[in-house]
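One protein chain omitted, others in place.
Here is chain A:
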Amino acid sequence: MKAPLPDLDADEETMPIDSNDDVVRARQLVRTLAQRCKLSLVDQTKLVTAASELARNTLVYGGGGVLRIGLVRRAGRTGVSAIFDDDGPGIPDIDQALTDGWTSGGGLGLGLSGARRLVDEFTLDTEVGGGTRVAVTKWAR
């Protein structure tokens, strides 16, 4: 786990992702923060959709995990960062996992690659046997 994490504001929030209900709650929490950050409606929709994909991956492949989310500030700009963390099996081949259409399960294989397109910053940190962490940021325009 090497990539630097977004520097969340003091008012960051944390929630577990251990059930389908938690995936719904995660979407709602991300929406709340995206509105607080005054993202445009389209950008809110993109961020919440990306978060939904990542939360489901955390649950389905990571066996559950944690979401940390908060506002971030850099060079006079404000954004929202969401960090999904699990202690699951990790991803053996990152390039493959980030390829449109590649799935190890019965999905469409669009979650990771699509989420990366929908946000401004995307980092994926994973280790076989050591869990997976995906951090995404969307900046207000």
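To be clear about the criterion, a contact is a pair of C-beta atoms (placed from the backbone, for glycine too) under 8 Å apart; a residue touches a chain by one contact, two chains touch by 3 or more; residues count from 1.
The criterion applied here is as follows: contacts and distances are computed from a predicted model.
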**"STAS domain-containing protein", "Sarcosine oxidase subunit gamma", "sn-glycerol-3-phosphate transport system permease protein UgpE" or "ABC transmembrane type-1 domain-containing protein" - which is the UniProt name of the missing chain** = "STAS domain-containing protein"
**Request:** Would you mind spotting which of A:32, A:45 or A:123 touches the chain that isn't drawn?
**Result:** A:45
**Asked** Taking the entire complex into account, which one of A:23, A:67, A:82 or A:97 touches the absent chain?
**Response** A:23
**Hidden partner interface residues of chain A, rising order** = 20-21, 23-24, 27-28, 31, 41-42, 44-46, 48-49, 52-53, 56, 100, 107-108, 110-111, 113-115, 117-118
